[in-house]
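Excluded from the complex is one protein chain; the other protein chains are retained at their positions.
Should a chain be cited, it is by its letter among A and B, assigned in written order, with residues numbered from 1 in that chain.
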Amino acid sequence: MSYFLVRRGIGFVLTLIAVSVVVFAVMNVLPGDPSLTILGIDSTEEARAALRERLGLDEPVVSRYLAWTFGALRGEFGTSYAFDVPVAELIAERLPMTLSLAISGMALTVVLALVLGIAAAARHGGPGDWAIMLFSQLGIAVPAFWLSMLLVLLFAVHLRWLPPGGFPGWGDPLAAARALVLPTVALALVQSAVLARVTRSSVLEVMRLDFVRTARASGLPRARVLWRHVLPNALVPIVTIVGLQFAGLVTGTIVIENVFYLPGLGRLLFQSIANRDLVTVQALVMLFAAIVVTANFLVDIAYLLIDPRLRGARA
Amino acid sequence: MIAARGLSIRTGAGHAAVRSADLAIRPGERLGVVGESGSGKTLLALAMIGMVPEGLQVSGEIAVGGTVVAPGDEAAWQRLRAREVAMIFQEPMSALNPLARVGDTIAEPLMVHRGLTRSAARAQARELLEETGIPQPERRLDQYPHELSGGQRQRVLIALALACDPALLIADEPTTALDAAVALRITDLLVRLARERRMALLFISHDLAAVARTTEAMLVMYGGDIVERGATDRVLADPAHPYTKGLIAARPSLAQRGRRRLPTIPGTVPPLEALAEGCRFAGRCPVELPRCVHLRPAATATASGSAACHLLGAAP
Partner (left out) sequence: MRVPFNLALGAALVALVLAVALVSLVWTPHPHAALDVANKFAPPSAVHWLGTDQLGRDLVSQLMVAARNSMAVAVLAVGIGCALGTGLGLLAAARGGWTEEAIMRLSDLGFAFPALLFAIMLAAVFGPSLPNVVIAIAFINIPTFARVSRAAANQVWRRDYVWAARAAGMGRFAISRDHILPNIAAPVIVQMTIEFAVAILVEAALSYLGLGAQPPNPSWGRMLSEAQTLMYLAPQLAIWPGLCIVTAVLGFSLLGDGLRDITDPRLTRVRAA
């Protein structure tokens, strides 16, 4: 469509390839003999040889890398050493949990941050602005897992409104939703603190630009100037941070799933580390990194939708 | 009829950026305001549309079409903007929303104030663009500001300002950011539009030639005071105030070119807090009297209008 999109698209693919090389190298080349990592140093040489044979570790590194990548492109990530089932199956089973957590967390983050950030900018310098900035400064300093514990202490231990953790399964949608409330809030509160700050400063910056004065001189109501003129122009830095935050949110789900004992990809990642299931760990790390890279690529496309100046032949 | 009486604008520290200014603009009249930067001319213009920046205190009376509007009554001003008073600014490059199509920008006040449908507002936007003489008005509607030249953007801004048929158009240095040939076409366009629409024009500029070309009457401002006023051609031909004289003498003309050094007004405009309490020009004035520093001169009738200078009141 445009030069900008083609350039970013090529960059996206190259980054994915580079990420896969790094993941593969760290997991397969750095440790020397992966079979030793998996079985431990007290394993017998026969057992290790058998495992190397089974995992194809005797092949040259390059052909192993190529086999892994092309398998991954077809949705095949090998067989889990610990569970003895295809890794793809494990992932498919856990993906809905992590995705619903990440998406609901992101949605709540964006809504909270936009409301607070715009409110703070509109009350620039007043007590409301001050309170929102205090919330934001604190939110940046509070670890999500500690906030989760405080929320559990209050809403599960003291008030007994919500379950402290665990997941009843998707069969009972109401119970499933109740189990996701605290994790979502814990994720979103922390993330929205940063985003609210960016929103506020971006809105304030745009409010000083000349075209805002033009809009006011056209007799447009204050709210209309804010929503139709200021906000779209303030979106570019906001979208950038949303993209970066999606990365934080995805890694955040790894932590949060472990706080609340939710059976998602993050929990699987930890079980796999405990089980020394390198095949599964490798697939999951690649998947998480790919989600982060994709989120950043989507941000680039969002720029294109927001800003007509990038849609031209060159930019 | 749009008028200001005793209009003063003070900074937070209490220094006067505009001192009790009076002005009135009749329908269809083209009034110029001349002064250096820091003379208060832009603040005066912003006060006439209720848009003096926050942190400055405005006092005095502004009447639009017979009703008095309090300077801080944002709701009242919002109803008057675009329909009674409209304004265009100095920087056409940044004065348009970069993310909105030109047609949508012009159509927006029509939809908000006149309740027009989207298609009706768009048709009107096309007519307005055509009236400003922009080439290919139909095509411009769907273009973004970055696709237009500076002169074209200023025409778009003029079309936007005209959208709701205002009684007064304020133009604050509308040609400063444009190159000379384009600037001439824009000032001529403003004159033509004011005539055709019986619209008053308040033309703010530091450029005497542009004011001469555009306006019938003019005000000269220095340090927040209106120091001289009158019919444009007569003030320029026979200035009474020492500042106006200096301003005109400092103007390069073709006849003088290369023959002698241009006379200049010595010094620069001092900051607000350093201005004299009496005549603002005291300290830079070549014919200063002792009382000028502390006593503010009243406006005195002159051959071309009036001027505020002690030399004119007493016999020299």
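As a working rule, a contact is a pair of C-beta atoms (placed from the backbone, for glycine too) under 8 Å apart; a residue touches a chain by one contact, two chains touch by 3 or more.
If you're wondering where the values come from, they're calculated on a predicted model, not measured in any experiment.
Taking the full assembly into account, the omitted chain touches A.
Of the candidate positions A:5, A:39, A:162 or A:247, contact with the hidden chain is made by A:247.
The chain not shown here touches chain A at positions 11, 15, 18-19, 22-23, 26-27, 30-31, 37, 137-138, 140-146, 149-150, 152-153, 157, 164, 201, 204-205, 208, 247-248, 250-251, 254-255, 258-259, 269-270, 272-273, 276, 278, 281, 285, 288-289, 292-293, 296.
Following the convention adopted for this analysis, only the chains that are shown with their structure count from here on.
Distance between chain centres (mean CA atoms), chain A to chain B: 53 Å.
Remark: chain B residues 49, 51, 74, 78-83, 86-87, 89, 91, 94-100, 108-109, 112-113, 144, 146, 157, 160-161, 163-164 touch chain A in the complex.
Per the touch definition, chain A reaches chain B in the complex via residues 209-211, 213-222, 224, 228-229, 232-233, 306-309.
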